[in-house]
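Every protein chain except one is present and positioned as in the full complex.
Up next, chain A:
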């Protein structure tokens, strides 16, 4: 069983035909996506075909990460280079659990392209920041630098001012140890992720500009979600723009506010919702009254959905291509348990084909 119209089990071609009809009829479809690069490519092409607006399923988090690149820029390094060269690693704020293995692997190695015998670890934290995960703290002997009553952007501001020899309004714990380590370092790297605070990012990159005037330093950006970052890359090369892009005018238009799908749904601009996720048991949010098409990894129909299609997962059911923070680029993901479940790209291809028939019918 891979497809349902409402709660009725149907053959996949029947579900495809029904979805194509809904897409052809829609005046303002919106897509929330979470797939591998090929899945996203195929759905972005579909969005262009039907004039849809698209975003990632976790578009709000992703929008902050995209803004770092569109608004600020900065210094970046790959994890592979960090592993081989970084003699000081400074973790900024919280790092998602998905990247803890990477950090632990860095903690277990010494930089072979550095004259330093090992690496020193620090962590910058501010008010309300969660404690660092125990194993990493233990293994890397991480020194915490911060102030419990200051937000992290203020902490970074104080650190930046201190590095520049300027007076600061407050003191940070163990800042002298960090300043000393940075002063001696050949290639310090600041590791950051989950940027909820644009001011912190601006301050961090401003600090890197300051440091690089006299010595080298860089930053390792770990996206909150590697698959989401893969979607950013594919969207950017296909349309010229990151997600929160729409084809309502026929050409791609990037506007983080206008193309915010949650906003579009709340404002009742959208009249059809395509929600796609390859994650186990992930379900679309309930959007009362809005016809929803769910492409999900589930053996049951999504309650309230007009159509549900069970999909395979790239790297598990079928081969795919994903972004990997471990190497800082795309990698081929070979199926580890090949199955007959359809890939997102295959379904999108079928929909393209079915839409051709719809176009002909409407003529």
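Following the convention adopted for this analysis, contacts are C-beta pairs under 8 Å (C-beta built on N, C-alpha and C of every residue); 3 or more make two chains touch, one makes a residue touch a chain; residues count from 1.
In the analysis below, contacts and distances are computed from a predicted model.
Peer 1: Leaving aside the chains on screen, match the unshown one to its UniProt name from "Dihydroorotase", "Formylmethanofuran dehydrogenase, subunit A", "ABC-type branched-chain amino acid transport system, ATPase component" or "TRAP transporter large permease protein".
Peer 2: "Formylmethanofuran dehydrogenase, subunit A"
Peer 1: Would you indicate which residue among A:9, A:173, A:324 or A:352 is in contact with the undisplayed chain?
Peer 2: Only one of A:9, A:173, A:324 or A:352 touches the chain omitted from view, namely A:324.
Peer 1: For the full complex, which residue in A:3, A:66 or A:265 touches the chain that was left out?
Peer 2: A:66
Peer 1: So one chain is hidden, and I want to know which residue out of A:59, A:223, A:242 or A:301 touches that hidden chain in the complete assembly.
Peer 2: A:242
Peer 1: Can you list where chain A touches the absent chain?
Peer 2: 37-38, 41, 66, 69-78, 80-81, 83-85, 105, 109, 112-113, 186-187, 212, 215-216, 218, 232-234, 236-242, 251-252, 254, 319, 321, 324, 326-332, 334, 345
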